[in-house]
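A single structure is presented below for examination.
Only a single protein chain was left out; the remaining protein chains are all shown in position.
For chain A:
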Amino acid sequence: MLDTSDGYVTEDGRKIGGVVMEMRNITLRFGGVVAIKDISFDIREGEIRAIIGPNGAGKSSMLNVISGFYIPQEGEVWFRGTKRPPMKPYEVARQGIARTFQNIALFEGMSVLDNVMTGRLNFMKTNIFQQAFWKGRAEAEETENRAAVERIIDFLEIQHIRKTPVARLPYGLKKRVELARALAAEPKLLLLDEPMAGMNVEEKEDMSRFILDVNDEFGTTIALIEHDMGVVMDLSDRVVVMDYGKKIGDGTPNEVRGNQEVIDAYLGVSHD
């Protein structure tokens, strides 16, 4: 297995740095159901890390642990060298972690621009009264944040729907708007929950390109969950494979592809 203790260089020549986030022996239970069973892995600076596995393997639960939405009963989450105490999701967001959702969670009645602006929340310092009267810092602040949002709109090529209410957009574009909102928070670590689910081939290709460009352009570390194996193998630098809440594989796409347990999990072998 690839030795990643001090960072490594990917096949396409990108330098991956030290550990950003480390999951140590995480166990998560819902009552009697064990969703995640003693899993450890790390995410490194600048890499695209995928979590894959069949339905019900515990991938989304894992992502929710990373984003602070679920507090695991056992194990530790280490973020940038310190152990993270149980946190509210907004506190996690302030630490520089942003995410998208499997079943799109945008403000349907608001325009694309306004939706993406909400991603800038943590950069706004003025209070509600200053904003309502657009006085003092409020005006300058909005201009600054709007400029940052416009760069993301340009980057993701959604200029033509800037003023369109989200409810009127097709699915593929909504996914892109969600990515835009997550990027607006200028995250250090970006979590993507099934970014290609329900997309056609062309939309998947577009989304893949955007994910690669985000990683390349902003140096954002990305952790993603995905079903489409082809996409995962093309995009990611390292892959964690889960099945029934357990980790059954971890390594580069090629290593994982050759792993017998992974093949069994995907092709289906009787578990007795």
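To be clear about the criterion, contacts are C-beta pairs under 8 Å (C-beta built on N, C-alpha and C of every residue); 3 or more make two chains touch, one makes a residue touch a chain; residues count from 1.
Note that in this section contacts and distances are computed from a predicted model.
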{"item": "Record-based protein name (UniProt) of the chain missing from this complex, from \"Heavy metal response regulator transcription factor\", \"RagB/SusD family nutrient uptake outer membrane protein\", \"AMP-binding protein\" or \"Cbb3-type cytochrome c oxidase subunit\"", "value": "\"AMP-binding protein\""}
{"item": "Residue, one of A:N25, A:Q159 or A:N254, that touches the chain absent here", "value": "A:Q159"}
{"item": "For chain A, residues in touch with the removed chain", "value": "12-14, 146-147, 150-151, 153-155, 157, 159-160, 162, 209, 212-213, 216-217"}
